[in-house]
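Just below is one structure, and these are the notes that go with it.
All protein chains but one are shown in place.
Which chain is which? They are A, B and C, in the order written, and residues in each are numbered from 1.
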Amino acid sequence: MSDILLDVRDLTTHFRRPDGLVYAVNGVSFQVRRGETLGIVGESGSGKSVSVLSILGLIGENGKVVAGTAEFEGVDLLKLNRHEMRAVRGREIGIVFQDPMTSLNPIKRVGQQVMEVMLVHRLCSKQEAWDRAVALLEEVGIADPHRRMKNYPFELSGGMRQRVMIAIALACQPKLLIADEPTTALDVTVQMQVLSVLREAQVNRQMSTIMITHDLGVATNLCDRVIVMYGGQVMESAPVEEFVRHSAHPYSRALKSSILEIGSRGRKIAPIPGNPPVMIEPPRGCPFADRCLLVTDRCRDEIPDLRIIAQEHVVACHRAEEVLEHVAQ
Amino acid sequence: MAIAKFLTKRIIAIIITTAVIIALSYILMYIAPGSFFNQQQVGQQAQTLAAENPQAFQAMMNDWKERYGLDQPLYLQIWRYIYHCFTLNFGTSFENPTTPIMDTLKSGFPISFILALGSVILSTIVGIPLGILAAVRKNTWVDYVMTTLSLGGQAIPSFVFAVLLMLVFGVLIPIFPISGWGSVQQAVLPIIALAVGNIGNVAQYMRSSMIDTMGLEFIRTARAKGVPEWAAVLRHAFPNSLIALVTVIGPQFAFTVVGTVWIENLFSIPGLGSLLNQAFGADDFPLAITYIFILCLLVMITNLLVDICYTILDPRIRLK
Amino acid sequence: MSHSELLVVENLSKTFKVPGGTLKAVQNASFTLGPAKTLGLVGESGSGKSTLGRAVLRLIEADSGSIVFDGVDIRSLSTKELRLKRKDMQMIFQNPLSSLNPRMTVERNIKDPLIIHNIGDAKERSHRVRELMERVGLSENMARAYPTELSGGQQQRVVIARALALNPKLIVCDEPVSALDVSIQLQIISLLQDLQREHNLSYIFISHNLAVVEYMSDAVAVMYLSEIVERAPVDELFAHPQHPYTRVLMQSVLKVPESLAQRSTFSTLPGEIPSPINPPSGCPFHPRCPLATDICRTTKPEEKMVGDQHQVSCHQAGVTAQVI
Partner (left out) sequence: MSVVEGVLQADLRPKPPASRRVLAWRRFARNRLAVAGLVWVGIFIIVGIIGPWVAPYSYTTTDYGSANMGPSATHWFGTDSLGHDMLSELLYSIRFACIIGFGATAVAFVIGAILGLLAGMMGGIVDNIIMRLVDLMFAFPAYFLNLILVIDLGRGILPIFISIGITQWSGYARLIRGLVLSLRGGEMVEAAISLGATKRYIALHYLFPNIIGNVIVSLSFGIPYALIQDAGLSVVGLGLRPPMPSFGNLVTTGAADMMGYPWLLVFPAVLFAITLLAFLFVGNGLQEAFNTKGASK
């Protein structure tokens, strides 16, 4: 059995808009190993969500994968027909979305919604599904699960709803859990609760997790490996320890210094100038070039390839070595 | 308990509103120049009587006024009518002083009701699938054809459509009778004529409601669970869209009942509509008030039912 | 003391009527704010921080309490007087797009306060708008664009320019960076700080993010369930947080760890903020508080001084300083 669970190569996804194409994802490659938690970090418009959701065909009717492969246990998900894809969704790969307020069907009971995923994949009888759903709710930390099964989503708090979403995603014992900004819409204390539920589930179940987030703090505290995306491309990918110490992409470093931590007071801050790109033209050169302090003419004309600069550490920057040298000094 | 309180509140509101509407209608008819309370209402013979024997005429007029309460002050007249309406004692019409209006209602109302109900059921059964189909096939020719047809259905008033139906299926290809009432065949054309506009309305509303719902995130969740597309549409999107649709179907029923008056005239159906010309064309105000009372009550009861439907369809809404 | 203060708020309370009863949005909030200073108002959703910010500007009418701004009792002003006074106190919103008029160009939006208060002639106004746009970092060619055509960061700059147009003394910033990307957040924070220095602005800076509040503020008030539970100068608060809730909030700010060993355990409070319609008895925080004792369940803690200008409402404050 291969160590790689999901192998995405050269994924390219476009969106059709009335005023033209949006080049959302441009040749993204990444791998997810068995049992690992992968963090994909980026700002809005970086393509972090699209690159993962397009593998499962969940990007809406205007989005289209135009190139690439995504092998999940050796099977290219992008070549599956509708029927085969359905067998993967929810069964092999579970997903937790950002906003628990809108991600649950407002007029169906919570229990039904957890049971549905098991019944759709014909895992068990209705009775058994009920028992399993109760156990799942308990696992994600919902008190009094028997009563909660009969509640409607509007009767639950935001944190509880997100726990229900996690229960749905875990219900079929998926090999991969995708969490798309699962804490962004929640209060800070509740964010902590949900992160801890996710970490526990990941440890207990030995599954792989992809954590999509804009928050470098979440990624570096939760994940084994971090991928930084910008302008629909992978900028850098490294194990978390390597990443926090030796990140080699100017964008990664800028992102890190953009995070205010307690104790930042009085520190001189240097915001990244400019705005994230709107990808209405095909990429030409490094997408970060406009905002990069180290930019050269080459950066504007030539898309940097992902290069290995240390073990398991790849970076897409023409001047990565200089960045590292500069840090070392 | 909550239901009892809710119903009580609503029923009181219905009674008050209906009473206000009766009063308003009465006053509006009372002030109408030269109609409703005109002496002509007592009939042709009375005119000759007035010329020949003024005294006898006066006596007859007094008798007539007394019968309809016209000898009393206006507010008492209004009160009398409200009271009579709620006790279902509608009296007799000017035109036909021997037959109680209630008898006419008993024979006419069920016919109009069946027509309206039939058309609403037909339009719901046909309109909902059409709307869903158009939503699922959004921006394809199916959608365009559906949208155009449903706009067409709404644009053409039911009486115009009725006339066209009579022309085609009654005259050119005579497969359905175009007048009378009593057999199932006779009900076909009028019900279709009434339903066409409603079908368009329901279909278009269903379409836009489904498109909205299909764009919501819980549909994406359903897909992410591996739910087949048809189930995402029918089990998740449809029930949520239905909530919005109830808003349209409810008032539509009442509106259709009004629409029956035109259709009944055209198809010579002895429903409530046949009385309409008499009530308003011949200024027969006891009949007119009865009409308004019945329809107003129907509208309000439908609204009440719609609200109850909401609470059944949507757990978030509680009876208040 | 209040002589040197720009803003003195005392015992401000606001209750809303809602279907299920009454919602106490703000209870007995008191604080002071000096000129060119920033008060950070931190709390989670439903803590009442936004209501408090709006009540200070009388965008929401408080039920009781007093607001003295610039020596004037704001709550006793007539509608007309208040309108004129608004020149001195402005607001910046969380969602810039929804606070701008979508049917007006950027230029017209920024010019709006000048038109409302009839300041300058057409030429002077245009000149002022250019000046403001340049100052907040908007290029001239955006003047004729509509707000929806700008990015979130640019929209927030328009809002800031509009608030600056009248040369206010106080700006209430309600989560001004929460809706923005990380890199843009820092730009806006930096801009707000520069503007504060240049114009001697005072800010009430409302945020759920303790790190941002720490960075911006001179003093911080922590709100929980419609009450200010702890208030202190920023250094004091972060050095000696007294309220258990403050400490939890501090832990909830994730920092990028130096090594795997330093990673957060995500330990936190159980439960979520209770409904302000039915607040718990005693201390509002007791159902979630790890230090809660019987007295916390029954008796509401009084505000007490635990250090220089450091106030806290907690029975356990000072008794236990151990980390939660």
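Throughout what follows, a contact is a pair of C-beta atoms (placed from the backbone, for glycine too) under 8 Å apart; a residue touches a chain by one contact, two chains touch by 3 or more.
The model shown is predicted, which means the values in this text are computed figures rather than measured ones.
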{"item": "Of C:L6, C:V42, C:I67 or C:L138, the one touching the omitted chain in the full complex", "value": "C:L138"}
{"item": "For chain C, residues in touch with the removed chain", "value": "54, 57, 59, 83-84, 86-87, 89-91, 93, 95, 98-105, 112-113, 116-117, 134-139, 141-142, 144-146, 149, 154, 159, 162, 166, 187, 190-191, 194"}
{"item": "Interface with the undisplayed chain - residues on chain B", "value": "17-18, 20-21, 24-25, 28-29, 31-33, 35-36, 147-148, 151-152, 154-157, 159-160, 163-164, 166-167, 171, 208, 212, 251, 254, 258, 261-262, 265-266, 276-277, 280-281, 283, 288, 291-292, 295-296, 299-300, 303"}
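Going forward, only the chains that are shown with their structure count from here on.
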{"item": "Gap in Å, rounded to a whole number, between the CA centres of chain C and chain A", "value": "31"}
{"item": "Multi-partner residues of chain A (at least 2 other chains)", "value": "none"}
{"item": "Numbers and ranges of chain C residues touching at least 2 other chains", "value": "none"}
{"item": "Parts of chain A lying in touch with chain C, wherever the complex brings them together", "value": "43-44, 157-160, 187-193, 195-196, 199, 214-218, 220-221, 240-241, 244-245, 254-256, 258-265, 267, 269, 271-273, 275-276, 278, 291"}
{"item": "Chain B to chain A touching residues, read off their complex", "value": "216-218, 220-229, 231, 236, 239-240, 243, 313-316"}
{"item": "For the chain A and chain B complex, residues of the former touching the latter", "value": "56, 58, 82, 86-91, 94-95, 97, 99, 102-108, 116-117, 120-121, 152, 154, 165, 168"}
